[in-house]
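Here it is: the structure, laid out below.
Of the protein chains in this complex, all but one are displayed in their positions.
By letter and in written order, the chains are A, B and C; residue numbering begins at 1 in each of them.
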Amino acid sequence: MPKSLAWMIGGDQGEGIDATGDVFGRVLSRLGYCIYGYRHFSSRIKGGHTNFTVRIAADRVLAPQANVEVLVALTQETIDRNGHLLLSGAPLLADSQLKPVLPDGCEARLVEIPLTQIAREVGAAVVRNMVAVGGSAALFGLPLDAFEAYAREKFERKGETVALQNVEALRRGHAFIEELGLRGRFSLPAPRPRERYLMTGNDSLALGTLAAGCRIMAAYPITPATDIMENLAGLFPRFGGAVCQMEDELAAITLVIGANYAGARAMTATSGPGFSLMQEGIGLASMAEIPAVVVDTQRVGPSTGMPTKNEQSDLLAAVFGGHGEGQRIVIAPGTAVQAFEDGFEAFNLADRYQCPVIVLSDLALAQWLQSVENLPLGGHAIDRGAIVAQEELDRLTGEFERYRLTEDGISPRALPGMPKGQFLATGVEHASSGKVSEAPQNRISQMEKRSRKLDALRARAGAIETSRMDHAEVAIVCFGSIVGAVDEAVELLRQEGVRAGRVQVRQLWPMPDIPLATALGGAAKVLVAEQNATGEMRQLMRIAGLEDDRYRSLVHFDGTLLTPGRVVAAVQELSVKEGV
Amino acid sequence: MPKSLAWMIGGDQGEGIDATGDVFGRVLSRLGYCIYGYRHFSSRIKGGHTNFTVRIAADRVLAPQANVEVLVALTQETIDRNGHLLLSGAPLLADSQLKPVLPDGCEARLVEIPLTQIAREVGAAVVRNMVAVGGSAALFGLPLDAFEAYAREKFERKGETVALQNVEALRRGHAFIEELGLRGRFSLPAPRPRERYLMTGNDSLALGTLAAGCRIMAAYPITPATDIMENLAGLFPRFGGAVCQMEDELAAITLVIGANYAGARAMTATSGPGFSLMQEGIGLASMAEIPAVVVDTQRVGPSTGMPTKNEQSDLLAAVFGGHGEGQRIVIAPGTAVQAFEDGFEAFNLADRYQCPVIVLSDLALAQWLQSVENLPLGGHAIDRGAIVAQEELDRLTGEFERYRLTEDGISPRALPGMPKGQFLATGVEHASSGKVSEAPQNRISQMEKRSRKLDALRARAGAIETSRMDHAEVAIVCFGSIVGAVDEAVELLRQEGVRAGRVQVRQLWPMPDIPLATALGGAAKVLVAEQNATGEMRQLMRIAGLEDDRYRSLVHFDGTLLTPGRVVAAVQELSVKEGV
Amino acid sequence: METVTLQDYKTSEKSWWCPGCGDFGVLAALQKTLVKLGIPPHRVAIVAGIGCSGKMGNYINSYNIHVVHGRTLPSALGVKLANRDLLVIAAGGDGDGFAIGMNHFVHAVRRNIGVKYIVMDNHIYGLTKGQNSPTSDHGQKVKAAPFGNVESPVRPLSLALTAGATYVAQGFSSNQAQLARLIEGAIAHPGFAFVNVLSPCVTYNKVNTYDFYKQMLHDLDEDPDYQPDSRGGAIAAVLEREELVTGLIYHDPGSVAYEDALPGFAEQPLAGRDITLGQEDFLELLASYR
Partner (left out) sequence: METVTLQDYKTSEKSWWCPGCGDFGVLAALQKTLVKLGIPPHRVAIVAGIGCSGKMGNYINSYNIHVVHGRTLPSALGVKLANRDLLVIAAGGDGDGFAIGMNHFVHAVRRNIGVKYIVMDNHIYGLTKGQNSPTSDHGQKVKAAPFGNVESPVRPLSLALTAGATYVAQGFSSNQAQLARLIEGAIAHPGFAFVNVLSPCVTYNKVNTYDFYKQMLHDLDEDPDYQPDSRGGAIAAVLEREELVTGLIYHDPGSVAYEDALPGFAEQPLAGRDITLGQEDFLELLASYR
């Protein structure tokens, strides 16, 4: 486990808490640290408590830390809610104006700092948070000039005065802490500078889709997926594409189907409620064999649930949610790098298998900042799948046979505009010509053809990713953003002498039973960890025959981020109770 | 197996084929026979081939017969398509006007009968089919007066002339066959007269919901569910209720939720595409703990599929279709009597468990006529579940606690209009008061409370129904309308010395693993028979731990009705290959 | 008429909107009107959509159901049909009502359901942090449309009028007296009553502000030349002023509510009726299947 430190700032929503966290994290990133920045927030615009934590380490961290080293409190509520996260004696920087009081049992060291007052003196109440950032920089013994440079860069376009006020705020905060003799109270590990980006999964996923050649995005806003639309709305026009904000998700998914049918790469992104609405449309794409990429950025369900909290509970709906039996591919990235890869790969899969591809993201992956070191554009090639050649159409004497029965089930398609390629694409059962057919034998052939397409995927390279699995006694199987917590737990367990390993399932459907069985073959215990209540991946594994008396579940469904500690405890419980 | 005979009439859609089949079946029913009447048709209004088969027996029959004894052909297409269903020498009554030709290999006896000409002579071309009915009555040696009486009753309101023309048509057809010496060519088993109704599952289900006190029905038309709406549109106004034809299924399901919230019993009925659209709404009912009854009359999917063909492929969507993890009860009737029972019981379950109840019907059950002997209103009592008493509300000092944590997870609800019972019902996660809460511990308590509600259902009496299971070596597990074919197969197998038995799963979710494990305990082989491609019930059984090396699947997904013969063959194959 | 006080309509939850949000004004006007009319809280059902506006119901101590985004009106119809003695108020935003919920809006209007519909129209999606809504101005720049809105706005008032609405009004959340009057009129109206409220989003909408409305709005209630009794005249009036009007725009005194038009529909609330089916009725129905 990387040695890491965590810094938290808390206050009311709408008071720039996240912007401040972003500044702190970004400067640290430039200084050479790996960052994981996450927020606690509510489905409310202004008011209500929020906090932002920046976890700082020399190596990759992708999970929350149980405690924090420093807490900056802008409201008394922050102190009451988060004070207990500080270890005894750790500094709690609170705005003096609050007349802050530590709650019972909180052993932090209260450091009153006149944030508001200094800000007023500097000339702008809004720079209050920058005073705190300056103070925090001092606590960690960080060079102030990096912060100043960033502030100048960031506030430049708001004019000289604003930039200067921010710089001054940083300095005053820094000086205040220095005067208290708290400079360098925490020492960070040595930085490991390299080209590094601080981004969310929504950011990298959007880039991945752009790189894959997606040029049409249709969506209806919904937390936590909206950023994808907002990112692409800034990008696509530059590359000739368009983002269409639709009237609802029914329109979004069917626009995407129309666009893919006509040969563009098009996608939509949504979260649970919108995803439920798309089920009928997704079925059309399966039946008419039209590629379609759907990102479902999961949040807590069912129904509206907790829109600002994390969960991975749309998996079964992604696989089984539509009426009837249609083909779907479901993939789930766990890190920002993987979100880029899957944003790209989803389009290749969709074109190659001519069916909907669902990218299951989740709120934590989508919204929390992480350091990204390796995001190569190379190594990803666009594969448009089977498209009939114009020459072949020209040679045709009869009709183009769009849904020809082929060995691998994949039939080359024609794109509208290609002479002699006209055909009917329909959600009604159809013959190989595309024309409607209700003949029993045709039904069987077409169903088998469509289902055959995905057979090979059960063994797809990249469907699972393992880490530390050689000679592992305990295998922890997971998907999505919790891979960060699991990896950290594996290191902790290894330190304690438990031979743990991790298997991340990146392709959830078709379930890669073949590589999974191999990977799990040597483990004495298999813990299937998921952020949901019913163990959805475990259920899919059972269906795929991956079940015996070694399997156990760890489910986590209170909406908070899964911590490495919780995973460690679950494995320890296994060991104690069942003696691994 | 009951000795049975089958009569088929075929022609173009829109030419009264089904009405004619209905007449023939209904008179036979009144004469004391058990009937199963089923149709082949397309998603097209006029034109295109259709045929209607009436299977006749002394005892209950609920499945198609492989051959037919008599075929009445109104078009040459009928002869070409269905001639092979006749055994050698069996009569094929064809309208002489067609200049009918038997297809190669058809060994039927072609009986030309001037249907159109006689009808014209009688004075109305439309009575053509009645000539055929008269002739058919002669073939089976049936008393013509029963047909005449029915025709008089049926056509009375169209005036004396019409009634007389129909009677005359019957007589002339009868005389024609008699003259050919074919009267009594087939002898039916002795009738077993008793009070008996000829109805479809849609008919009886509609009655069941009325009997349960449902008074609001909201729906959007869709085959094969529309009859339920149309039936209730005639019934509800008489009992103070209303049927609302909505603008779409999203409106239908949410109207139902609003109405149930406010204390009425309300339902919707749809088929696959509409069911997919309802997934979001169903999740709201789960989360806000509002009863809601949704009938999904399955047809062939995915997407538009084959709207007039039978399939049972919405099961996984019924269980898992919504985002997030909400409670749902899924029940599936297999016969018209069970459709009545489930139409009734669905409301009790919904009110008792305060969650959506999905009644999974299917096209065959919904649309084909069957004889019903036992449909007692008694024995079904309305249970509105836990509703708080007004006195209790009056005694309250604080707020009413709608979502109180209780041992069985069920919290009494207040109905709008009750003084002091005001509360917020929301799809957002909420505290026991109903107010929105994002607290992790509250989330866990409420999720556990909701999930606890359904625990007892795993062992519910009536969740499964068995037949011939004592000492059965081979257990055939099924759900929905195919229970008729399975039962007939069991009898055939028993006649051949195979000790087969049948287990019908009437409650699909929660999966009744406890009674199922017991019922299947003694079987050497378990054949899970389903009318879908992927073995959806089998997958649910696996999730529930009902899987070992005795289990096999029989899947049937070409849209045709499953025949007893196909089931017998599957069991025989098991015996041959695996030596049961 | 029972004595009802403002206190009866308060909940233990404080309204969570941004300071200055127009929705506060709508909440206040609604509560005041309910108190004025002496309607006890348990006789009121509020059906709210999803959005900042949709939280309305959370702050009123009536029966409340907070549904899924866009389905406010069909849910409200369900409540009304189940218990027609309730005052059923649907409340939501312009996204809830005119984007995802537009289909239900048009159909609720033509059915003339006995529901009062209050839209807090801020020309923006508030809760999802400031995307354009169907009523956003052409050209409006937001993060999701950084080069400006390419779509032309829908016009809720004229749409409602064209779809056959029997009561159409527009209020401004700052004008409490008028708004309360319009809501009172809506409650008195048999059938569907639509009150669109211009309710500024101070956080995300920098165009349609309080000042903007103060300058632009024309009050038809105060216009001696205007009579809200002709559909054609109303359409022409709102078209001419690009819907920047307030007041009672149209009112059909002959309106018959859907629930009154339904054949055979019970005059007493269904929720309280005996729902058992008599054996005789049952046998009679069965007999038709012989």
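Following the convention adopted for this analysis, a residue touches a chain if its C-beta (ideal position, glycine included) is under 8 Å from a C-beta of that chain, and two chains touch if they have at least 3 such contacts.
Only a predicted model underlies this, so the values are computations on that prediction, with no experimental measurement involved.
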Out of A:19, A:66, A:87 or A:377, the sole contact with the unshown chain comes from A:377
Of the residues A:79, A:138, A:288 or A:388, I need the one that contacts the missing chain. A:288
Contacting the left-out chain in the complete assembly, out of A:185, A:265, A:309 or A:450: A:265
From the list A:18, A:168, A:230 or A:248, which touches the chain that is not on show? A:248
Would you mind spotting which of C:107, C:123, C:181 or C:251 touches the chain that isn't drawn? C:107
Where does chain B touch the missing chain, residue by residue? 14, 43-48, 220-223, 226, 229-230, 233-234, 237, 243, 245, 247-249, 273, 303-304
Just the residue numbers, please: which parts of chain A touch the chain that's not shown? 26, 29-30, 196-199, 203, 207, 210-216, 218, 235-242, 244, 246-248, 250-252, 254-266, 280-281, 283-284, 288, 372, 375, 377-378, 382, 399, 415-428, 435-436
Please identify, in ascending order, the residues of chain C that touch the omitted chain? 99-103, 106-107, 110-112, 134, 147-148, 150-155, 158-159, 161-164, 231-232, 235-236, 239, 258, 261-264
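As a working rule, only the chains that are shown with their structure count from here on.
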Could you list which residues of chain C touch at least two other chains? 66, 68, 70
Where chain B touches two or more other chains simultaneously, the residues are 250, 280, 283-284, 288, 426-428
